[in-house]
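A protein chain is absent from this complex, but the other protein chains hold their places.
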């Protein structure tokens, strides 16, 4: 039990002490995960919507592939991206390895299939309901995508939160491609891994609590936003 | 936090804003910096946190440390993903230099390895001065032993010591010999949880918090010496290597000033690393 008490007081000390290094780590975590989320959403949401409405050859292959990618172990994703971004790899000349950009790419690759698969599931039901009416309006399946994304926005906030949760909780991939460089690519999860391996379990757990608090805050903010939008549009 | 959520709410309008946010470079990206591939023992003890700010203040060069096992760190150097490598496995370092990936190798500092084990010492090796003999006793008692198993400098040193003890630990796999394939910290955590013996570098041991009653049982044997070396990654092999800045770091850490900074790093009054850049043959 004293481990948890130590962790609590470590967490409290971290936050109360307004440690600039902690603020930097938290800031980078949010920045990286939100950028990854935006990047993945740009691809995943339209792709998911398209898969919900369109029927074309190869659709099932894409869905199966997507679902398989959802189970991709982060370390494997990290390793693949490491090899791609390494100086000796095909995209080496961009010099992105061991930078926050590489972490954004890794997280985006990890969560894009999740966003696409969840978006497809959410919008397929809505499309079932809307299909005839939109066809009656003369809207083709493809052109229905923006309408579905707009009208599904409440459910999609939940989808985005799932993506954000996975991105911000992820450690394997960002560790490999970011290198956990202090003050540059160290984020909450890699910091927790580091403190764990240093045997400073209370500090690691304290950092974990801070991470939880942040994820909770983001979810709470998203919840309030949903409420507001829901009141306006039902 | 709101860029994507806003994009969702207001549709197309916020998209350019989100894109712009994505494309804006990371805050610190424009600073003059080198990447140093090094080991968990140097990073996690806090050595770099102590000496690198001194270098950065003087040279205006940020050193970004990627902490890995020695084998991995050298591989990162081979791929050209680091500018400088600072590790502790002399044989592997000399191979790296011979293959033309970097160098020349310069000795930097040393400390030593210690054999750590549970307080009740089931193999009865405490106070032994001969590390080879102690290891042979552990093997004979089939007492649990945790190995890094990750091609790190510590792992290489441990394997050399088993060789000296005349024991092939691989035969204990699945029973008493446990390879965790991870860094020093996780290996220490594992040993603490399993009441096992292990070889650790002294720096990591001193900095380690979660000891659970483990203590140092064998130390001081000259075969336990842990020597660190530093090398610039070859700019001939990898033209993008920041050779001038990297060389500056190599020169600094082997200079009187850098060596003094290393000697000045202490935890609880205890010196963790001993500079020896000028020692011939180190």
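In order of appearance the chains are A and B, and numbering begins at 1 in each one.
Here is the rule we use: a residue touches a chain if its C-beta (ideal position, glycine included) is under 8 Å from a C-beta of that chain, and two chains touch if they have at least 3 such contacts.
Going forward, contacts and distances are computed from a predicted model.
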Determine which name in "Tungstate transport system ATP-binding protein", "Cytosol aminopeptidase family protein", "Cobalamin biosynthesis protein CobW" or "Molybdopterin synthase sulfur carrier subunit" the UniProt entry assigns to the undisplayed chain of the complex.
-> "Tungstate transport system ATP-binding protein"
Neighbours of the unshown chain, displayed set only, are A
Based on the whole complex, identify which of A:139, A:162 or A:214 touches the chain you can't see.
-> A:139
Have a look at A:82, A:98 or A:130 and name the one touching the chain we're not showing.
-> A:130
Quick one: say which of A:67, A:147 or A:219 touches the chain that got left out.
-> A:147
Tell me where the left-out chain touches chain A, residue by residue.
-> 129-130, 132-133, 135-139, 147, 151-152, 154, 231-234
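The rule we apply is simple: only the chains that are shown with their structure count from here on.
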Between chain B and chain A, distance of the C-alpha-averaged centres to the nearest whole Å | 31
Quick one: which bits of chain A touch chain B in the complex? Just the residue numbers, please.
-> 30, 34-35, 37-39, 41-42, 86-89, 92-93, 95, 97-101, 104, 146, 150, 153, 156-157, 160, 179-185, 194, 196-201, 218, 221-222, 225, 229
Parts of chain B lying in touch with chain A, wherever the complex brings them together | 1-5, 7-9, 11, 15, 18-19, 21-22, 26, 28-29, 33, 35, 40, 44, 48-49, 62, 64-67, 78-81, 182-186, 188-189, 192, 207-211, 238, 240
